[in-house]
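Left out: one protein chain. Kept in place: all the others.
Labels for the chains are A and B, by order of writing; each one numbers its residues from 1.
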Amino acid sequence: MMDADSERPLLVAEGLTKSYGRQLGCRDVSFELYEGEVMAVVGESGSGKSTLLQLLSAHLPTDEGRVLYRMRDGVTRDLAAMGEAERRFLARTDWGYVHQDATLGLRMGVSGGANVGERLMAVGWRHYGRIRSTATTWLDRVEIDRSRIDDTPRTYSGGMRQRLQIARNLVTQPRLVFMDEPTGGLDVSVQARLLDLLRNLVSELRLAAVVVTHDLGVARLLSHRIMVMKGGEVIETGLTDQVLDDPREAYTQLLVASILPP
Amino acid sequence: MTAALELSGVGKTFTMHLQGGVRLSVVSDVSFTAEPGECVVLAGPSGAGKSSILKMIFGSYRCDRGHIMVRSGSDMVDLATAQPRQVLTLRRHVIGYVSQFLRAVPRVAAIDVVSEPLVAHGEARETARRRSTDMLRKLNIPGALLGLPPATFSGGEQQRVNIARGFLPDLPLLLLDEPTASLDAKNRAAVVDLIAEKKKRDIAIVAIAHDEEVRDAIADKIVDVTRFTTAAA
Partner (left out) sequence: MNAPSYNFAYLDEQTKRMIRRAILKAIAIPGYQVPFASREMPMPYGWGTGGVQVTAAVLGPDDILKVIDQGSDDTTNAVSLRKFFIKTAGVRTTSKTAEATVIQTRHRIPEKELTENQVLVYQVPIPEPLRFLEPRETETRRMHALADYGLMHVKLYEDIARHGHIATTYAYPVKVDGRYVMDPSPTPKFDNPKMNDCAALQLFGAGREKRIYAVPPYTEVISLDFDDHPFERYRHDASCALCGAADSYLDEVITDDRGGRMFVCSDTDYCEERRETQPGKVEAAE
């Protein structure tokens, strides 16, 4: 079901550059992301990948360059030209942002159900029963036991918190999700389960996503495309299997060669 | 041009930066075509570049020189210069690839590994699973294994899961890398039958097959890859 709109990119980055004083964040990053495409941005510490994510999600203003987003009505808008109210509304409905540290993306003092329901209430849902049943459905979907719906995330394990964060973000059926090291800091088996969940949800909901990670295994599992960054610059970009199986640049070859064999 | 696939002057060189920039020429000046319903077998000793050619046609390897024209509907797309997005579209609608070894996502059941390309294409999970079950039965995979992740299967079983996954969607161009390598005689025959079925449906196939019997059974044209290899630069 390809309609005319899905032929146009959903998110466009044009020459994004950001510095922190004399420290370079990232330089001249450009790409186009389409609906249903997952792009991994990989690099080591200081590569600029986190800065890039902040620029794309409008958490930081750019020094140079633009971020363009195609709204639900088909019109492509420059994020910087939007008012803050509009950007916040977008962040709450059309976008998701999954933080590495789930406590940043959740309200820890409020129940799981309320965490999932908040976005719905923010866009005007006023029926308690329906809010609660939607929250319950989502807890099922991210494999959190329904009985935990009234417990606060303070009582959840790390993996559960991360899954709750995902549910909280996806409840308004966003089209674009930003993820910052979504499996960082979790136990290996918990990571695996989370990655499975993300893969399935991304494919089921046809989400577009930008996933920042230092883990090439996560990139291979989740993404169609990959962008390798170092020192704020884009070193190499292309299809994930292309770049990881046939790395061209010296740095990419180094990264790929550094993966420990299973 | 009626061919489903045409390679002309295709060449690839690896530059190993970690080994001091050593350049390894894999293949050079590769040219051949594959018509709908035709099976082209790439022949040659190990290391001659057969897998690399297949990977370039699928887009996992980048092609440095030449053109790889693939028929997509009424257009011809050059994979050598295609945008990543175009390659993804081609993989979804035109080019299927059965690798030599199954690269299965851990923890996913065999039946879902096989169904995945269909579901990604929009088919309902239930119908996809039914078709996967039929295909796996044709390949003699016992029903008990369907719900298990293939990581614990034997090499032959894994390969048959891989084949089922690659053969189910009806894509016009199919790339097969040693499809019968780890299979016994009975299953080799099953795969040969599946290939014959595909040819009858006008699907073009490019395959690597060391087993001479299999090669004779499926090949309409044999391309000797040693013609395209040059000494390392």
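What we mean here is this: contacts are C-beta pairs under 8 Å (C-beta built on N, C-alpha and C of every residue); 3 or more make two chains touch, one makes a residue touch a chain.
Remember, it's a predicted structure, so these values are computed and weren't measured experimentally.
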{"item": "Missing chain: touched chains present in the view", "value": "A"}
{"item": "Per the touch definition above, residue among A:Gly117, A:Pro174, A:Gly232 or A:Pro247 touching the missing chain", "value": "A:Gly117"}
{"item": "Residue of A:Met39, A:Leu106 or A:Ile131 touching the missing chain in the full complex", "value": "A:Ile131"}
{"item": "Sites on chain A contacted by the missing partner chain, in the whole complex", "value": "84-85, 88, 92, 107, 109-111, 113-114, 117-119, 121-123, 126-129, 131-132, 149-150"}
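Definition applied: only the chains that are shown with their structure count from here on.
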{"item": "Centre distance in Å when chain A and chain B are each reduced to the mean of their C-alpha atoms", "value": "32"}
{"item": "Residues of chain B touching chain A in the complex", "value": "14-18, 55, 59-62, 84-85, 87-88, 105-108, 119-120, 122"}
{"item": "Chain A residues touching chain B - in the complex, by the definition given at the top", "value": "1, 32, 34, 37, 192-193, 196, 199, 203, 221, 224-225, 238-239, 241-242, 245-246, 248-250, 253-254, 257"}
